[in-house]
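Structure incoming, see below.
All protein chains but one are shown in place.
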Amino acid sequence: MLSDYAPILVFLGVCVLFGAGVPLLSSLLGPRRPSAEKDLPYESGIVPVESARRRFSVSFYVTAMLFIVFDVESIFLFPWATIVRQLRVFGVVEMGIFILVLLLGLVYIWAKGALTWE
Amino acid sequence: MSMIAGLPLATATPGGGDLVGLLPEVIVAVGFVALMLMDLVVPPSRRSWLAGATAAVLAGAFAMSVWGWFDAGPAGRTVYFGAVAYDRLSAFVNCVVLVSSLVTVMISPGYLNRRGLHHGEYYALLLAATVGMMLLDAATSLMVIFLAIELLSISLYILSGFARDEERSQEAAIKYLLLGSFASAFMLFGMALVYGETGHTQLAQIALAMSHPGPLDPLLVGGVILMFVGFAFKVSAAPFHFWTPDVYQGAPVAVTTFMSVATKVAAFAVLIRVFDDAFASYYAHWSSVVIAVAIISMVVGNLAALTQTSVKRMLAYSGIAQAGYILIGVAVGVAVPLGVQGALYYLAAYAVTNIGAFAVVTVMSGHGEDLDSYDHLRGLWFRRPYVAAALGFFLLSLGGFPVTAGFFGKFLVFAAAIAAHNVALAIWGIGTSAVSIFYYLRVALLMFQRREEGEEQPYAWPRTSLLGGGAVAATAAGTLILGTAVPLLLTVVQLAQAGTLPGAT
Partner (left out) sequence: MNPTVIAGLSATILLLPILGSALCGFLGVPLGRRFVNWVGTVSIGLAFAAVLVLLALLLHAPQGHQSSTVVLWNWLSLGAGSNLGVSVNVTVDALSVWMLLVITGVGFLIHVYSVGYMEHDPGVARFFSYMNFFIFAMALLVLAANMVILIIGWAGVALASYLLIGFWHDRRSAAVAARKAMITQVIGDVALVLAAFLIFVNLGTAPYCPPGAHCPAAAGGAQHLHTLNLPQIFAHASSLGPNSPTLTIICILIAIGAFAKSAQFPLHTWLPDAMEGPTPVSALIHAATMVTAGVYLIARFHPLFDLAPVAAGMVASVGMGTSIMAGFIALSQTDIKRVIAYSTMSQIGLMIFAVGIGAYAAGLYHLMIHAFFKALLFLAAGNVIHTMHDEQDIRQMGGLQARMRITAWSFLVGSLALGGFLFGGMFSKEDLLGFGTVNGPAAPALYIVGVAVNVLTGLYAFRLYGVTFTGEPRSDLARHAHEARRVMLIPVVILAALAAVAGWVLQWPVTIAGFRPAFVDAFLNPVFHTAVSGPIAHEPGAGLAGIGFVIGTGLSVIGIAVALRIWVRRDLDAPAWFRGPILGWLPRLSFHKLYIDELYDALLVRPGYALARVLRRTVEPEVMDGWVRGVTGVATDFSAGIRSVQTGLIRDYASIMVFFAVAFTVALIIAAGLVH
């Protein structure tokens, strides 16, 4: 029973050892010659020019949410499509309701003006 | 393709019998979508129509739940392949949740108008949260439990932040969201362990698997406890209560009214279903944790409430303590049926009393900030005698005075603890409720304090509207009825208890 999980425990131990060990080794062995450039946050090579705590427009958020919603919808549609024959009319109605609800949500946010980018 | 087609597939589809079992939930769900759309067409000046429509939806669902009580019969059954129960426990808790919702809708329009928060989404979100609670109290599958909890939580996260230009409200929402997700993770982890060890997600089968004699499974114990942690967060039992005072205080008080009662009721219903029935065979393992949490809640809730100076925070801590009392019933519910009955009675009593107390705060909250500081209540009796009398009555009920609902709630859970030979637990309960009298009466007495000569009125109480006054009067009447007509509800909870886990044989 509990012994079945022993490999997981070993794996966990290895992870912790590796995760903690490598930075430790590096700080022990590596040379340290700090300079202004080296102390900058790493930003893919671009020099940071302003605070990272910048506000993004809320519209990004709404768009991303919409994307996820319809993304999930299509993910649901795939497995449904494989067994739609067995489910027959019930399956079609069920999925119809599901899509209708999502559609109503789209109508709602559209009418609320969430899709217009200021 | 042929591989998939060759798999054994459950080709049975749900039918009308399944739909009947979910009818109240369906009504509220359809109402939720409909209200969202209505908000688009109803002009802003006519937003109280939305409140009316919401009330109609809730009343319809209530009627269906009452009908379901009789239709489901004493034993009840499960629908949708064992995922949802159609039984008296769910019907009973549905009714409590729907009434709480209805009272909230009654007090909301006036309050939201005064605070400038009257947006249509409010009602839709309220209904969404209600659906989540109704599903939660009926859920008999781990999946449905989790979905229901998320549905109600997400709606409540948004509602807590409903006062968008108020920092406190925003803070409450983000705290609730983060800590709530945290608790959900615990619960999900617990569910995963339970599923992993038993191989089932449906409570009836889990109960069956757990009752098999065999070597004890420590990981299953871990799963059970982690699920309890998740539920304990939802019912705001200490030491998982930290979000409660901050969120209750920050959220608009109409929202607090709703969530302080309905969430707790629904979460306790599922807690009873899962722990006192599905996990009954592991009673010996989980009961000590439940008892510990009950005692910590009673002590922490009551003692912390002693030194508060904010009405909302005081009621939040009082809610934590009340959760502790209800947990007494849950903790001994496997050993003595009176435990579950007492817990259910307490739930109904708590619902009607606490919603009344918060409703008074809502109804008396004017323009600007909510009525919150103790000082805001000073001398209320001389200006709004009926409302003040009602609040005093609710506070007495929370303290457990006779002829109020709270007395019999406490009496029954303490009696259950004694019947289960756990006298110490009852003594903890009685001792801490003696402490609680202090802070309840302190607030009650404040309302009778006269102003000094020439002193400013501490708070501009608004006029009581017909609806708001009606809500307060109705909850006061309910508190009185549950405090005097005991057999009425006691019979109901005895019947409700009969089939907490339909399908388990």
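For this structure, a couple of remarks:
Each chain carries a letter (A and B) given by its place in the written order, and its residues are counted from 1.
To be clear about the criterion, contacts are C-beta pairs under 8 Å (C-beta built on N, C-alpha and C of every residue); 3 or more make two chains touch, one makes a residue touch a chain.
Note that the coordinates shown come from a computational prediction; the quantities given were computed from them, not determined experimentally.
Within the full complex, the chain left out of the display contacts the shown chains B.
Only one of B:L19, B:L216 or B:A460 touches the absent chain when the whole complex is considered: B:L216. Shown as candidates are B:P14, B:G73 or B:P337; the residue that touches the absent chain is B:P337. If you put the hidden chain back, the residue from B:F162, B:F240 or B:W461 that touches it is B:F240.
For the options B:A128, B:V235, B:I272 or B:V300, the residue in contact with the chain missing from this view is B:V300.
For the chain left out of this panel, the touching residue among B:V99, B:I149, B:V229 or B:V413 is B:V229. Residue positions on chain B in contact with the hidden chain: 174-175, 178-179, 182-183, 186, 215-216, 218-219, 221-222, 225-226, 228-229, 233, 239-240, 242-243, 245-246, 285-286, 288-289, 292, 300, 303-307, 337-338, 412, 415, 435, 486-487, 490, 494, in rising order.
Quick note on the criterion: only the chains that are shown with their structure count from here on.
The geometric centre of chain A is 32 Å away from that of chain B, both derived from CA atoms. Residues 1-2, 5, 82-83, 86-88, 90-91, 101, 104-105, 107-108, 111-112 of chain A are the ones touching chain B in the complex.
For chain B in complex with chain A, the residues that touch the partner chain are 4, 9, 11, 13-14, 33, 36-37, 39-40, 215, 217-219.
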